[in-house]
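Missing here: one protein chain of the complex. Every other protein chain is in place.
The letters A and B name the chains in turn, as written, and every chain counts its residues from 1.
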Amino acid sequence: MDDDALIAAVARRDDTALRELFSRHAPWLAARLRGVLPAAEVEDVLQETFLAVWRGASGYRPQGSAGGWLWGIARRQAALWLRRRGPAELLLPALLAADGRHPGDPAEAALSRAELARAVSALGPEDGPARETWRLMYVEDKSVAEVAELMGVSPGTVKSRAHRARRLMRAALRHHEPAREGGGQ
Amino acid sequence: MTCGDDLTGGYRDAGPAPDDVDLDRVWLGVAAQVWRRQPGPAERMAGRLLRSPGLARALVTTPSLLLGWVIATVVILLAGVGFTLGTGTPWVALLAPGIAAAGIAYAYGPGIDPAWELSQSMAVSDRMVLLVRALAVFGLNAALGLAASAASGAAAAVTFGWLVPMTAVCALALAVATVTRSPNVGVAAGSAGWVIALLASQAAEGRFTAAITDSFLVLPYLAFAAGCGAVVLFATRIPRGSS
Partner (left out) sequence: MNVELTELTRKFGHTQAVAGVTLQAGAGVFGLLGPNGAGKTSLLRMMATVLPPTSGTLRLLGRDPGGYGPRREIRRRLGYLPQNLGYYPGFTVYDFVEYFALLKDMPPGQVPSAVATAIEQVGLGDKARIKLRTLSGGMLRRVGIAQAIVNQPELLLLDEPTAGLDPEQRVAFRALLREFGERATVIVSTHLVEDVAAACSEVTLMDSGAIVFHGTPDELIAQGEGSGAAGDAPLERGYSAILAAARSGVAARS
C-alpha cells in the first residue's frame, strides 16, 4: 500500500494502517526531530504527532507528498510541546544574567517576575512571531538554524525577529523601572 | 513549507532513527490511546457504585443483560400483558418467574463462561461476579415484570405477589445451573419447578393463580429460596488453602 492509501485507511479508523505508517515514517521523523530536540522530548513529540495523524487523517489531501504532511504535523507538535513546557519563570535567569543582576532576594525576584511578565506581553500575542522567536531563542536556547527549522522561516527572518523582540523588551523594562539604575542593554 | 525541503523523496535521506530514541516505546504510547475502549455510561456508573471497574465490566458483559436478551424479555412480557387484558388471567405473573429464572441461569457459571477456569483465578472473585450479576438480572426482571403487571391492570396482590415465587424459582435455577455446570439444565429445572407449582395449586385449589396469591405460601417459598442460596454458596465455596 502506498502512503496515500495508508492515510486514507487511517481516516477510516484502520489502526493497522497507522501501525504501518508508523513503521515507515517514524524513523526519519525521529531523526529530524532529534536535530532540534533532546531524545526524551523527541519520543513525546513523536507520540503526539502520530496521535494527531490518527485524529486528523481525514484532512489529508493526496496531492502533495505524505512525507511533507507528516513533517508539518510533527513540526506543529514540537512547537506546541515547547510552548506548554515553558512557564514565564524560565525567562528570568536568561534575562537577569543579561542585565548583570542576580535573583538573590526573593522579594526582588517576585517583583522581577511581574515586570517580566509585562515585558513579555509587550512582544505581542502568544503565538505571534516575535514572542515565539524570543521564547525559542532565549528560553529554549535554540540556535538560529534550529529556530528557523521549527518556525518554517529563513535564518535571516529569525535574526531580525529576535532583534525586534530584544528591542521591545528593553523598552518595556526600562519603562517599568524608573528608579533603578543600570537598565539592561 | 520550509524552504529547501525536498518533500517527495528527500525525507528518506534523514537517516535511520537515532539510537537514543526508543521507537517501540513511542508506538506503545500511540497504540494505548488508539486501541483503548471507552466504557459506556452504564459501566462507568456501575464502576463507581461497586467501587471496582473489573466488576462493572463483568456486569455489563452478562449474557442475559445484553440488549437482545432484554428486548426478548420485554416482548414476552408485552405478549403477557396482551393476553391478560384479553383473557383476564394474569399471564404476566405466570410468565415472569420463568423468564427471570432463565435470565439468572444464563448470567453466570461454568456452563456459560468459556474462560471459566481462568475466571476462578481472578482477584475480582467469581462469587462477587455471581452475586452482582444475579442481583442485576433479578432486579431488572422484577422491574420489567412490575411494569408489565401494572400495565395489564392486575390486582395489587397478584402484581406484587409473584415476586416471592419468582425469588424461589430463580434461586432454584441458579442452584441447579451452578451444581450441574449447565445453564440449560438450570433453566429447565427452574421452569419445571414453576410449572409444577402452578399445576399443584390448580389441583389443590382449582386455579393456577393460587400459586401466586396464597399468602401461606410466602414462607415456604422464601425458605426454599434460602435453601437454594445455601446450595449455591456451598457449590462456589472459596477453595481452602493449607492449614
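As a convention for this text, contacts are C-beta pairs under 8 Å (C-beta built on N, C-alpha and C of every residue); 3 or more make two chains touch, one makes a residue touch a chain.
Everything numeric here is computed off the predicted structure, so don't read it as measured data.
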> Which one touches the absent chain: A:D15, A:D44 or A:E140?
Replying inline: A:D15
> Pick from B:P53, B:G82 or B:G229: which residue touches the chain that isn't shown?
Replying inline: B:P53
> Considering the entire assembly, which residues of chain A contact the chain that has been omitted?
Replying inline: 15-16, 19
>> By the contact criterion defined above, which parts of chain B meet the unshown chain? Give residue numbers in ascending order.
In response: 24, 27-29, 31-33, 35-37, 52-54, 57-58, 61, 113-125, 238-243
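Rule of thumb we're sticking to: only the chains that are shown with their structure count from here on.
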>> Quick check on the complex: what are the chain A residues that touch chain B?
In response: 15, 18-19, 22, 26-32, 34, 39, 42-43, 46-47, 50-51, 54, 64-65, 67-68, 71-72, 148-149, 152, 154
>> Under the stated contact criterion, what part of chain B meets chain A in this complex?
In response: 1-3, 5, 7-8, 11-12, 14-18, 20-23, 25-27, 29-31, 33-35
